[in-house]
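The block that comes next holds subunit A.
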Amino acid sequence: MTEQIIFYLLALAITAFSILAVTSKRIVRSATYLLFVLLATAGLYMLLGYYFLFAVQISVYAGGIMVLFIMAIFLTHKPGKDIRTKKGWRIHASLLLSVVGLLFSGYIVLNNAIGIVQFIENEELTMQQIGTAMLGTGKQQYLLSFEMMSILLLACIVGAILIARKTKTEKNESNDTEL
Partner candidate 1 sequence: MGELLINNAGVPVLAYQLVSLIIFFAGIYGFFTRRNLMMMLISVELILNAADINFAVFNRYLFPGEIDGMFFALFTIAIAACETAVAIAIIINVYRNFGNAEVDNLKKMKG
Partner candidate 2 sequence: MNFLSLFVLIPLLMILALFVARSRKQVLGIMVAGSSMLVALAAFLAYNYITVRNSGNTDPMLFTAALSWFKPLNIQYAVGVDGVSVVMLCLSAVIVFTGTFVSWKMAPLTKEFFLWFSLLATGVFGFFISLDLFTLFLFYETALIPMYLLIGVWGSGKKEYSAMKLTLMLMGSSMILLVGILGIYFGSGATSMHISELAQHPMPVELQYFFFTLTFFGFGVLGALFPFHTWSPDGHASAPTAVSMLHAGVLMKLGGYGSFRVAITLMPAAAEKLSPIFLVLTGIGVVYGAFAAIRQTDLKYINAYSSVSHCNLVLFAILMLTQTSLTGAVLQMLSHGLITALFFALIGMIYGRTHTRLITDMGGLMKIMPFLGASFVIAGFSNIGVPGFSGFVAEMTIFVGSFENGDLFRRILTIAAVTSIVIGAVYILRTVGKFLQGPLQNEEHGKLDDAHWFERLAVVTLIAGILYLGSFPTGISNMISDSFGSLLQVAK
C-alpha cells in the first residue's frame, strides 16, 4: 500500500510541476519546477526498482544538466524579468492541440490497456552486470551503443566549445553578424 501512496504522490507532483514548468513566467522558476519533475521521475525509477537508473537520473539529470541550465540562464537572462510567450491565438491553438493530443493518446492507451498491475520483483542488477552489459558484444550487451555514445559525447564537447567560443573577429563584428 505504501508503494501506491508513494506513486500517487509522485504522480501528483510530476503533473503539477510539469504543468507549472511550462506555464511559469519566470525562467528560474521553470527550471526549478523541471528539477522537481526530474527528481520525482527519479522517484518513479526507485519505485520500479531501477536503482542505478535512479542514481543516474539524479546525478546526470538533476545534477549535471540542471547546473548547466542554471548557468545558461544566468548567462542569458537578467534576473527577475518575465519571459515573453507567444501571442494569444497561438497559445490557444497550442493548448487545444496539446489537450486534444493528450485525450487522443489517453484514449488509445486506455483502449489498449495492458492489464498488468504488478511487476515481478527481480534481483537488483549489480554494477558488475551493468558494466558487463555495457562493455560486451553478446545478446543484451551494448558495447556498440556505448562507444557511439562516447563518440557523441566527444563530438558534443568539441561542438559546444566551438559554437560557444568567442572568436576575435566575432568580437569586432558581433553586432551585425547573423547566425
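Rule of thumb we're sticking to: contacts are C-beta pairs under 8 Å (C-beta built on N, C-alpha and C of every residue); 3 or more make two chains touch, one makes a residue touch a chain; residues count from 1.
Quick note on selection: all candidates are chains of the complex that A comes from, given by their letters.
Here the structure is a predicted model, which means the values were calculated and not measured.
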Subunit A: touching candidate in this complex (1 or 2): 1
Residues of subunit A that touch candidate 1 when the two form their complex: 1, 3-4, 7-8, 11, 14-15, 18-19, 21-23, 27, 30-31, 34, 37-38, 41, 44-45, 47-50, 52-53, 56-57, 60-61, 64-65, 68-69, 71-73, 75-77, 83-86, 90-91, 93-95, 97-99, 101-102, 105-106, 109-110, 113-120, 122, 125, 129, 133-134, 140, 142, 145, 149, 152-153, 155-157, 159-161, 163-164, 166, 170, 174, 177-179
